[in-house]
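Written out below as structure tokens is the structure these notes cover.
The complex is shown incomplete by one protein chain, all other protein chains being positioned as in the whole.
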Amino acid sequence: MALMTAKQYEESLRELNLNVYMFGKKLQNVVDDPMIRPSMNAVAATYELAHQPEYEHLMTARSHLTGEKVNRFTHIHQCVDDLVKKSKMGRLLGRLTGCCFQRCVGMDALNALSIVTYNTDQKHGTKYYDRFLDYLRHVQEKDLTCDGAMTDPKGHRGVPPHKQPDPDHFVRVVDEQSDGIIIRGAKAHQTGAVNSHEIIVMPTLAMREEDRDYAVSFALPSDTKGIIYIVGRQSCDTRKLESGCMDRGNVLYGGHEALVVFENVFVPWDRVFMYKEHEMAGQLVESFAGYHRQSYACKVGVGDVLIGAAQLVAEYNGVAGAGHVKDKLIEMNHLNETLYCGCIACASEGYQEPSGTYSVDTLLANVHKQNVTRFPYEISRLAQDLAGGLMVTCPSEQDLNSPEVGHLVTKYLQAEPNTSMKDRMHVLRLIENLTLGAAAVGYLTESMHGAGSPQAQRVMISRRANMQEKVKAAKRLCGIEASD
Amino acid sequence: MALMTAKQYEESLRELNLNVYMFGKKLQNVVDDPMIRPSMNAVAATYELAHQPEYEHLMTARSHLTGEKVNRFTHIHQCVDDLVKKSKMGRLLGRLTGCCFQRCVGMDALNALSIVTYNTDQKHGTKYYDRFLDYLRHVQEKDLTCDGAMTDPKGHRGVPPHKQPDPDHFVRVVDEQSDGIIIRGAKAHQTGAVNSHEIIVMPTLAMREEDRDYAVSFALPSDTKGIIYIVGRQSCDTRKLESGCMDRGNVLYGGHEALVVFENVFVPWDRVFMYKEHEMAGQLVESFAGYHRQSYACKVGVGDVLIGAAQLVAEYNGVAGAGHVKDKLIEMNHLNETLYCGCIACASEGYQEPSGTYSVDTLLANVHKQNVTRFPYEISRLAQDLAGGLMVTCPSEQDLNSPEVGHLVTKYLQAEPNTSMKDRMHVLRLIENLTLGAAAVGYLTESMHGAGSPQAQRVMISRRANMQEKVKAAKRLCGIEASD
Amino acid sequence: MALMTAKQYEESLRELNLNVYMFGKKLQNVVDDPMIRPSMNAVAATYELAHQPEYEHLMTARSHLTGEKVNRFTHIHQCVDDLVKKSKMGRLLGRLTGCCFQRCVGMDALNALSIVTYNTDQKHGTKYYDRFLDYLRHVQEKDLTCDGAMTDPKGHRGVPPHKQPDPDHFVRVVDEQSDGIIIRGAKAHQTGAVNSHEIIVMPTLAMREEDRDYAVSFALPSDTKGIIYIVGRQSCDTRKLESGCMDRGNVLYGGHEALVVFENVFVPWDRVFMYKEHEMAGQLVESFAGYHRQSYACKVGVGDVLIGAAQLVAEYNGVAGAGHVKDKLIEMNHLNETLYCGCIACASEGYQEPSGTYSVDTLLANVHKQNVTRFPYEISRLAQDLAGGLMVTCPSEQDLNSPEVGHLVTKYLQAEPNTSMKDRMHVLRLIENLTLGAAAVGYLTESMHGAGSPQAQRVMISRRANMQEKVKAAKRLCGIEASD
Partner (left out) sequence: MALMTAKQYEESLRELNLNVYMFGKKLQNVVDDPMIRPSMNAVAATYELAHQPEYEHLMTARSHLTGEKVNRFTHIHQCVDDLVKKSKMGRLLGRLTGCCFQRCVGMDALNALSIVTYNTDQKHGTKYYDRFLDYLRHVQEKDLTCDGAMTDPKGHRGVPPHKQPDPDHFVRVVDEQSDGIIIRGAKAHQTGAVNSHEIIVMPTLAMREEDRDYAVSFALPSDTKGIIYIVGRQSCDTRKLESGCMDRGNVLYGGHEALVVFENVFVPWDRVFMYKEHEMAGQLVESFAGYHRQSYACKVGVGDVLIGAAQLVAEYNGVAGAGHVKDKLIEMNHLNETLYCGCIACASEGYQEPSGTYSVDTLLANVHKQNVTRFPYEISRLAQDLAGGLMVTCPSEQDLNSPEVGHLVTKYLQAEPNTSMKDRMHVLRLIENLTLGAAAVGYLTESMHGAGSPQAQRVMISRRANMQEKVKAAKRLCGIEASD
């Protein structure tokens, strides 16, 4: 069963017994909850497309373990082409769903672990890599969705984990037993957590000796006892509860984020991939961050949707032929394709790690992500420019359907004669969704902070730019005699 | 009673019999409707502050008609200092309310009419100016809030009003009677319409002879028979209906926008300020637009709130001392004060019109507004950078108060030790409100399109920049002999 | 003789016996030196315009000492209107000369000294203010050009003046005598130094007790014994030595910068305005910096020239009607007028100091200058876009005039039929001059570093933005109870 269908995926979620809270109450039926459902649909698309012949080359790969066809989201990159296809898959799904499809974070965790468990074994003589491969086989065979959980709440920013006023502000080992370990703590900002079969936990920063109880990585079924999910709010979230669906903007898909709490959770040894090897924590963070910064390829696809919507609204508004309108669309495309260049280049410049896994070029992946913290905001601003003020003054779907005022809405919102006034409302709601609403959470704020906030990328750019080579070149050209 | 109190203002609204629709239903009690109330509070602040001694110099002025102290929102600018104080009043109220306080549009309509009715009389021998002064006296004495209504739905963008497939897509005179005229059409994007005592209608663009039935300006009580208000949706609007108020972000104030429909409305002659003098329409549009572009001084005040919130969240997050954080706050201030320079400069370079009214410098007012279509987006992006991802993943107020998971939210959202975890949630919601939520409608999208979309300002900049003088200077310096 | 003519100014310079070096050699005739002459012409324009009726209101003022009409460059600002006129005079002269006219720095030094000598007397019971007024009377009566000299070479950036490896890296008192003091050190980047009658020296940073020998301010005739000028290089400087003048770009005016060295120079007591009152040094720096940041109003005038040149070249190239060309000109104007807003606003928000002198608003002056470090670069980039590649591939004036190839240049450089091919070459050279050549030194690099480098403005913006007020506003709106 290496490739589940979307339907099978949904059914598999029903079998989980997740402990999910939202608006202060426990959810009885997660899969059918109207707030969660659109985000489940987005993950389901990663299953659905794997069965479509035109997307098969992007969506699937051959397992290097079994030679079987697997969903690319469970695949370990075996060559540069795998990395490039990962970026293209991200754009494809971003364009298809117009939101965050959540499954990349698990793929990135698996690939990072494939490198670091191998390296740890080389250094420490441990057996993590085999353990990891067993787990990977399980994930590939069952075609599971994994949540890659890295970000701790972090508490007091000024002190390391072991000096935190509340020692649980970073996920930690609280007890060791013969059959496994006991974990306490939480992971914040977990995208798509309640749509996942598995939670893969990694440390959130480089650790020193004193923090070794925090240097822990492991995987667990998402409904393991002691795991609690508290779903966060998003802009316009409750529009999903309203009758009608026009005002949601994106009528098919959405996203969610959760705080995931581990209340003394037991992890069996065969699911532990790092245990107190503190000096490997930084490597795992950096490797995961590199992959995950590449993953923001998806925003190029969401950008495609927003550009398409902007083109549409210009047509419905009757101004698609104006010079400044065309120029703004060009600028949106230019920025979006500049982002595409970044996720392609960091992939095509990838290299092989000792484990055999291919890594992206770290410098370029960080450069890519840094642009992702900027350009979607400008694309979004331009989209709002093209949308016109109606985007934020448009009456509700209920007004449109009202026997009392519906005819007035219909009469006065008609613009370009040969277009549908209702389609105009639809696309305005989509632009609202992407630039202010639920999808803006993913397209803007997540672009800013996901896979590390902007300053994290700047630190990496500073480290990875070869300044010595540049200084040497400058010295030679202006006639400064090299001392070295 | 030249200066109403906030309480009196609220009572005066209760006496109106407005015909307001929202979510497809007619509102029975507009003033107490939870969706409308915060926007009413914002207008009420314009009354309240006029009674506070420290703000009196900005909030009030002496009527040039009666010598009485009047609210500045009903005042005709008599000198440059009046114009400068208008800009400062805008910033003050923006900072105080963190949203759109709605009343400036009426002030701008009154001032524009004071100029154009006078000029029309000079040209046509009409008596509009006296009529207008009578009306102004009424507004000043009763301290009324006026909605200045300019933007027509516009229908087919490619053709002038008289060629529209639907002739009502611009407000027009459908009949003339001995005692007045009959009006049909609509005005879109009417900010604060249902909090107004009066609606002042103006044409939306320059008109030719053929469009003379559309060259009409008049004022009416907001509850005149035949006027229908359909309130538009805003991002996160229904959070105002939720229990608790933390998740609203701005717990005190808000805004609203409405589509205002005129269904064969009667206007008595003494409230008609333009009637088929088509060649004056452009002047009224331009004069109003100049004033209203200045009015975006208010966004500097909203920017103050967002900068304050960003400073606060940096403190709560425990990173206020980081170099990049301080630099981002400087950049936010720099951009915000650049906006301030614009609204001050266009005022301080104002000049007197034939009627005696002072106008802003048109070029600089357009330059100011053009910056308003850009900088709040960048300030907003920087605020999201400083807020951190929690802004879009934070659990709800109900989760915080939940007996089951409240303790987990409290435990894991605590950051900087000496700060309140609850305050952190509060300020994150405020930044969400200003950058994605209900206030983003005003701070971002309205900044883009209010008082004319960006391209409208560019056209004006093109017209008003003295290119001949510049070309002459260039020719002289590079040795091109002047032919003229 | 309160207002010299340009001719008289030139003659007055001939009477000076300056010690000027350039390209390693001493200049025998400074006034007629072809490298210096264009910069002298620019200063002369400040005299010439004062006699032209249409500019009199900007170029002259009434001395508050004598009631006589004086050149505004020697005037102490007596009201907000004086400050606004200063900004307008800067733009006027920038537009007229297309370069740096050098005289503002002395005006800014005089105004800063008028404030600080007064304040020093209040604090220390000294008599500097009277001394200063005597000096001012002398400057006003003789209509002198003063060089305001602030920037020291600074040597080792990490240590204060008194700890410098070379104690002369900041100007200092090396001896005190009964009749005056002996000074050693240097001032760098002295714009227009060799066109000045007087050098006014001020400290370059706030000083502590240990640095009191460096807390010194004084004025001297520019040809005082011991003062040596070493003129710096500028891009394309030697084009001024070539035959023909087309390739200079600006055929009338230019600028120069010099390193001014003080080799044990004697200053009589009546020209000493600060002497070891170390705690006043910071105030003098800040006051001068505020005025001088406003002075970058001149770049708006230079921007006018560049915009005019860009318009012209578009016409000569035959593309002035293209949409993207018009839009770039609008953007150039928009940026340039945004700068104008800054220099107007910081002036119109000025206030009175205890001495009676009017100061600019410090926050807005810094905001203005910060924009000056950015926008001219973008205006320049757009000008290069409009100029086309020919700007950097155009043959020389000698080629144009060559009997062998002149006809080919003439034939192939003709573009738009009804324009002059030679005029096209002229204006291309002007744009080259302003964006890469000698004037780029002033329009770009001086805009960056003059009156303090960008970071200096950011520090001031950080200090002057009222963060407490903003934080308070944010707290109130999101429901955080104020603790204060």
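So that you can tell them apart, the chains are marked A, B and C in the order they are listed, and the count of residues begins at 1 in each.
Operating definition for what follows: a residue touches a chain if its C-beta (ideal position, glycine included) is under 8 Å from a C-beta of that chain, and two chains touch if they have at least 3 such contacts.
Treat the numbers as computed from the prediction; the structure is a model and nothing was measured.
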| item | value |
| --- | --- |
| Contacts of the hidden chain among displayed chains | A, B, C |
| Full-complex contact with the absent chain, from C:2, C:65, C:415 or C:467 | C:415 |
| Residue, one of B:327, B:378 or B:404, that touches the chain absent here | B:327 |
| Listed residues A:26, A:95 or A:142, member touching the removed chain | A:95 |
| Per the touch definition above, residue among C:6, C:251, C:329 or C:391 touching the missing chain | C:391 |
| Omitted-chain contact residue, chosen from A:44, A:61, A:274 or A:430 | A:430 |
| Residues belonging to subunit C that touch the chain removed from view | 21-26, 151, 153-158, 165-166, 168-169, 186, 188-189, 228, 230-236, 238-239, 247, 257-259, 261, 317-319, 322, 324, 373-374, 377-378, 381, 384-385, 388-396, 398-402, 404-406, 408-409, 411-417, 432, 436-437, 440-441, 444-446, 448-450, 453-455, 458 |
| Residues of subunit B (touch criterion as defined above) contacting the omitted chain | 323-324, 327 |
| Residues of subunit A (touch criterion as defined above) contacting the omitted chain | 84, 95-98, 245-246, 249-253, 304-309, 311-312, 326-327, 329-330, 333-334, 337-338, 340-342, 344-346, 348-349, 363-364, 367-368, 370-371, 420, 423, 426-427, 429-430, 433, 458, 461-462, 465, 467, 469-480 |
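Just so it is clear, only the chains that are shown with their structure count from here on.
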| item | value |
| --- | --- |
| Cα-centroid distance, subunit A relative to subunit B, in whole angstrom | 38 |
| Whole-Å gap between the CA centroids of subunit A and subunit C | 52 |
| Interchain centroid distance [CA atoms averaged], subunit B/subunit C, Å | 40 |
| Residue numbers of subunit C (touch at least two other chains) | 327 |
